[in-house]
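With one protein chain removed, the remaining protein chains of the complex are shown where they sit.
Right, chain A next:
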Amino acid sequence: MTTLSSKATCNSHGQDSSYFLGWQEYEKNPYDEAKNPNGIIQMGLAENQLSFDLLESWLAENPDAAAFKRNGESIFRELALFQDYHGLAAFKNAMVQFMAEIRGNKVSFDPNKLVLTAGATSANETLVFCLAEPGEAFLLPTPYYPGFDRDLKWRTGVEIVPIHCTSSNGYKITAPAIEAAYQLAQTRNLKVKGVLVTNPSNPLGITLTRRELDLLINFIDAKGIHLISDEIYSGTVFNSPSFVSIMEVLVNRNYVGTGLWNRVHIVYSLSKDLGLPGFRVGAIYSNDHLVVAAATKMSSFGLVSSQTQYLLSAMLSDSKFAKNYIVENQKRLQNRHAMLVNGLKTTGISCLESNAGLFCWVDMRHLLSSKTFEAEMDLWKKIVYQVGLNISPGSSCHCDEPGWFRVCFANMSEETLELAIRRIKSFVNTISSSKTSEGLSSSSTKNTRRKSLAKWVFRLSFNDRDRER
């Protein structure tokens, strides 16, 4: 039989990880308020569904944008033919305006330094292709977005070395942690090309502090390496401290025009802030003209549809709309976040204190039968199959400590979120009551517990592929 390449046959696409398996279970039995009220509620998808009405009303008031018209005149041909990898100028102008607005206009961006790509997935991969050779490495703070294992490594052949962050200090990036990661790379004979951070963080939902940003800058300065700042959640910061962009810090520290200035690159997207993941709108921003030049050519492999560029250029250059959207969207995220955090609190579950993102980083360590990842997996399976919630286990995000889970709150209605919280409540009550009866220490109770365990075990899906890991 004709063979395929090693990229085709290896596992670096990461699709066998639990992050994706939970999705598969959800797909088999998805919750629907009317049709399947006992189904699994999807809480593993970091989507922003809270502000569509704002987009929809703008569209209703501005029908030209989606109809290939400008001032009532058809520009269909122009758009149909437009495949210039420099991107639609009007769209790039609107994008940089939007990015500046999100950063409180404390920094401004040059549209000529922006490269459009089919989503942040493409932007991240493209940047790694431009900055590193196969076999070289990027340092990433843990826990991190599971998709990075595929996006940054699969076709590029580049490695990820973790910068271990822990709950003991609120997951702040520390100098010893970065240094340790760098040393680990050396011992593995991996040349480190840069650091990639997600700010605000996925899965933590927190923004990097100025102190951490300074630390990162000092580090890449000392080592002469790159820094990629994935800021796709920058528009989802709903509480203080407000978002501080790496660019702002560089400007304040007078790094403009230096070698280091050229080694900091930003990734952006409209998938999270605007809730438009289907439209595939991503971007790379770099001060290094060689990076911009290479990335621009590479974007040929993943350009943004001109139909979409035009629609969004019209929408985002309506600055009144854009400003209002940002503010309103943040308010709604703040409310949802509070709903989930407070709801979990009443069940005795706490979350990492967070100010951004579409999810909470939830502490379920006290619910583990033991401080192990096996116990985390067991708990996760219970939550998926018994409680009926697809949430993301910390291990899939390369978290060092078992017991943490990412739980999304912006991809469902309020009612569904309330239901999810109720389900967690009754689940926690069941555990506490079984723990209480355990305290009575009678053999009959032990038998009951064994019996309930047995029932539980039989409810597991026979497609349990985690055993292979």
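Following the convention adopted for this analysis, a contact is a pair of C-beta atoms (placed from the backbone, for glycine too) under 8 Å apart; a residue touches a chain by one contact, two chains touch by 3 or more; residues count from 1.
Everything that follows uses one rule, which is that contacts and distances are computed from a predicted model.
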> Hey, which one's the missing chain according to UniProt: "General transcription factor IIH subunit 3", "1-aminocyclopropane-1-carboxylate synthase 7-like", "snRNA-activating protein complex subunit 3" or "Large ribosomal subunit protein uL29"?
Replying inline: "1-aminocyclopropane-1-carboxylate synthase 7-like"
> Taking the entire complex into account, which one of A:Gly44, A:Gly119, A:Pro141 or A:Gly235 touches the absent chain?
Replying inline: A:Gly119
> From the list A:Leu79, A:Met99 or A:Ala177, which touches the chain that is not on show?
Replying inline: A:Leu79
> Among the options A:Leu140, A:Ile163 or A:Leu311, which residue touches the chain absent from this view?
Replying inline: A:Leu311
>> In the whole complex, not just what's shown, which of A:Glu133, A:Glu353 or A:Glu414 touches the removed chain?
In response: A:Glu133
> Which residue among A:Phe91, A:Phe279 or A:Trp404 touches the omitted chain?
Replying inline: A:Phe279
>> For review purposes, identify every residue of chain A that touches the missing chain, sorted by number.
In response: 1-2, 4-8, 13, 15, 47, 49, 52, 55-56, 59-60, 63, 65-68, 74, 76-77, 79-83, 118-119, 121-122, 125, 129-134, 150-151, 154-155, 193, 224-226, 257-259, 262-263, 271, 275-280, 288, 290-291, 294, 297-298, 300-308, 311
